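Only one protein chain is missing; all other protein chains are in place.
Labels run A and B following the written order; every chain starts at residue 1.
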Amino acid sequence: MSAQVMTRTNVQTLMEIKDLRIWYRTTRGNAKAVDGVDLTIQRNEIFGLAGESGCGKTTLARGILGLTKLPGYIESGEAIYYQCVSDSSSVGSDLLTMPPSELRQMRWRHIAYIPQGAMNVLSPVTRIEKQILDAIYEHSDMSKEQARARMFECLEMVGLEPTVARMYPHELSGGMKQRVTIAAAISLKPGLIIADEPTTALDVNVQQVILQELKEIAKGLGLTLIYVTHDMAVHAEIADRLGIMYSGLIVEMAPVIDTFKSPLHPYTQGLISSIPVIGGDRSRMTGIPGNAPSPLDWPSGCRFHPRCPRAMEICREKQPPMLEVAPGRCVACHLYPTPLSGAAPALRS
Amino acid sequence: MLSFLRSCWHTSGKFKFGVIILAIFVLMAVAAPLVYRPIIGDLSPSRPGVFMRWLPMTAEHPLGTDGHGRDLLTDYLAGLRTTLYIGFLAGMIASSVGILVGFLSAYKGGWVDAVLLTFTNMLIVIPQYPILVAIAMVTPELGVASMAVILAFFSWAYSARTIRAQVMTMKERPYVELARVSGQNDWAIIFTEILPNLTPYLLMGFAFSVVGAMVAEVGIEALGLGPSNIITLGLMINFANGWGVYSMKRLEILLIPVGALVLIFMAITMINRGMEEYLNPRLQKVTTEK
Partner (left out) sequence: MTNLNDNPVVLDVRNVSKIFNIPTPGFEREYIAAVDQVSLALYEKPARIVSLVGESGSGKTTLARIMLGLTPLTHGEMLYRGKHIAKLTKSEWWDFRRNVQPIFQDPFGIYNPFYRVDRALDMTIKNFHLASSPEEVMALKAEALRAVDLRPDDVIGRYPHQLSGGQCQRVMLARTLLLRPKIIIADEPVSMIDVAVRMLFLNILLDFRDKYDISSLMITHDLATAYYMGGPMLVLCFGRIVESGDIEQLLDKPSHPYTRQLLAAIPFPDPARRWEGRANVKITDRPLTHEGNKCVYVARCPQAMDICSKQRPPDYLVEEGHYVACFLHRDKPVIDSTQKA
């Protein structure tokens, strides 16, 4: 039984996530880590997924790829990945209901995933070349020569010498190991790469190099990159569009320039204003008061209301829907109740 | 400790299962005298020749009698009691020694560690069973307690190694450093900082020692090298073999002790696994939380 398939005449959309809910069964009830996420990813863009610890972004990233492990499970929702069949149409299939064999085909070949701490899971007893080649053989039918050629191509693209192939992971520095994981990820020319905090453990200098390389590779190869990190400055450097996640939901989604210049959601505003800037005004900053809520017990209505400086009565009762309030800018906040299209949709509590 | 056990219970089906099975057996062992006293009165359960031999299952002898004229149910219950007793006793001794050695080794380091570690490793490497057999052969009157001590001697090594490994990691933990800068002295750190966090490992080491001791006991007894005047499960196996119960079609004489042992070992293993199961997902949770 193959997954549900739909056709689109718009080839710009690469992925559509609709009302995705990923929950964890715990002894204290269900932890609703991802609780109704709606996202659209466009082809060839660098989409930044921002948010702080506990907001659900890693769960989301892993969930789309079918990597959710017990006690986590998909409660509902779809993650539809579209592949181009012609210049004007694409065919989409739901990754969440795909049979495992098809999903494995998808992974690596179409969607590559660089998990958090990827450089630490390189097998310490295998040479680099074998690790990359194994990934290539596993997910494609390239011949040995083709695979080797491809591997060297990728190593060069990430700025590593061909001699690295014969080395073991412990002989490389953190930055080099991370580049190896990136090389492995692009080896099969995927359409989408999802990277989860790839530079968190690296030095600032190394981070700069890797970010610049990732950006070049993404633009150069025409692939789409979903970059997950809590570091807003990194998003400012490389993202085209930004999705801000809070308490398992996307609260704002907009082009990165707009997000920084005029953030709409009070959480985004708080987030951006709590980043210390070198050379900026040094008056005391306040950050966002209160604590991040727990997925076992999300606040009622709008989840941000207990910490929001502009909370109103309605915020406590009803969850604001995600509305497009300006071209390309979506926000889920009662301060912006009117969508571009005019009609306000029914609210859910 | 209690909350740890409670959490294991809630998290792991294996743990629940193991605890229930083990509890049943322990209950049987504890309640044993209540059951067999009515049958044999004040006599020792191991005493032969009290009844007619090879009686079938009747109301008076629910499992019949064995080749030595003993009531089988009494055999079994008393044997279970003794075997479990030996196991737990040996387990306690082994764990205590193991904890002491493991702690000292890890905390003191240096030459103390080197000496203790070598000794521990030697013990692990030496084939315990042949030595146990040799000792058993040479010592004519082996009481239950002495058996326990001998068995304990060979099972503390595993405990010691695990504890040592754990303490060595914990020594470097930030909260130990915090204790140091807060003025705690070394002993306080060992007892109040490190020891409480070792509970799961202590329990696992204990469980392992118990199983190890029971296996050794069964092994010695089954070969007939242990004292034959005290009935244990291992001894029952030995007798069953000797009487040729297969041909006599009274297989249950063999199956009951074997079955009991298998279930007990399985239960303890499941408890161990259950504890591991609880510990591991918790470790995972801690690392993904930022």
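As a convention for this text, a residue touches a chain if its C-beta (ideal position, glycine included) is under 8 Å from a C-beta of that chain, and two chains touch if they have at least 3 such contacts.
These numbers were taken from a predicted model, which means no experiment stands behind them.
> I'm checking contacts with the chain that's been left out. Which of A:L49, A:I64, A:L214 or A:V256 qualifies?
A:V256
> Pick from A:I74, A:V91 or A:V209: which residue touches the chain that isn't shown?
Residue touching the absent chain, from the options given: A:V209.
> Among the options A:G92, A:G175 or A:P320, which residue touches the chain absent from this view?
Within the whole complex, the residue contacting the unshown chain is A:G175.
> Among A:S143, A:T163 or A:N291, choose the residue that contacts the chain missing from this document, as touch is defined above.
The missing chain is touched by A:N291.
> Applying the definition given at the start, please give the residues of subunit A touching the unseen chain.
52-53, 173, 175-176, 201, 203-209, 211-212, 230-234, 236-237, 239, 256-257, 260-261, 270-272, 274-280, 282, 284-289, 291-292
> Please identify, in ascending order, the residues of subunit B that touch the omitted chain?
173-175, 177-184, 193, 196-197, 286, 289-290
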